[in-house]
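As you look at this complex, bear in mind that one protein chain is not there, while each of the others sits in place.
Moving on, here comes chain A:
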Amino acid sequence: MSRREGSLEAPQADSSVSLLPHLEAKIRQTHSLAHLLTKYAEQLLQEYVQLQGDPFGLPGFSPPRLPVAGLSAPAPSHAGLPVHERLRLDAAALAALPPLLDAVRRRQAELNPRAPRLLRRLEDAARQARALGAAVEALLAALGAANRGPRAEPPAAAAAATSASAASGVFPAKVLGLRVCGLYREWLSRTEGDLGQLLPGGPA
């Protein structure tokens, strides 16, 4: 095990790894934030499906899980990766989400203009995803495990999302929005779980 404090080389091997107190506090804080935002993401999803009308939100509703530009769902193999790699993927997903959420909000502003709460939630979600992504990246940097390579360009995903969202029919746009909100919730939940792995003794 690395003697450098805050190392992630074997975070699970020894729960008595001594992190700097402020770093541990930061991890707890970021974990708490992820936990809170996961709850908000659940509320966003519920409100979203309610406003699209049935069958959205019905128990048996299962639209195709279409791939979204620049963002996929957490892979099944995600849980088996080293924690620093998982957090890098979490940070990348959180960075890709805001333009997609913005695109969904713009489309919903046309479809549901009298739903200010939904629109506000979508706007908040984009902002919160950015904030949590930045917090995770800051943690990675503090732990010496920051991403050193080039990452996917969010602007390209944003451009694709914007143009496609504006061009598609209403029903596909509703499905796309559902997909994005679902991915948002999945990645927040994943991030919360991955951060929990960093906490000494497990999640607070």
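By our rule, a residue touches a chain if its C-beta (ideal position, glycine included) is under 8 Å from a C-beta of that chain, and two chains touch if they have at least 3 such contacts; residues count from 1.
Everything that follows uses one rule, which is that contacts and distances are computed from a predicted model.
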{"item": "Chain left out of the displayed complex - its UniProt protein name, from \"Dihydrolipoyl dehydrogenase\", \"Cytokine receptor-like factor 1\", \"Proteasome subunit alpha type\" or \"Ubiquinone biosynthesis protein\"", "value": "\"Cytokine receptor-like factor 1\""}
{"item": "Which of A:Pro82, A:Gly144, A:Pro172 or A:Gly196 contacts the chain that the document leaves out", "value": "A:Pro172"}
{"item": "Contact partner of the left-out chain, one of A:Ala25, A:Leu66 or A:Ala79", "value": "A:Leu66"}
{"item": "Touching residues on chain A - with respect to the absent chain", "value": "51-56, 58, 60-64, 66-70, 111-114, 156-157, 160-161, 163-165, 167-176"}
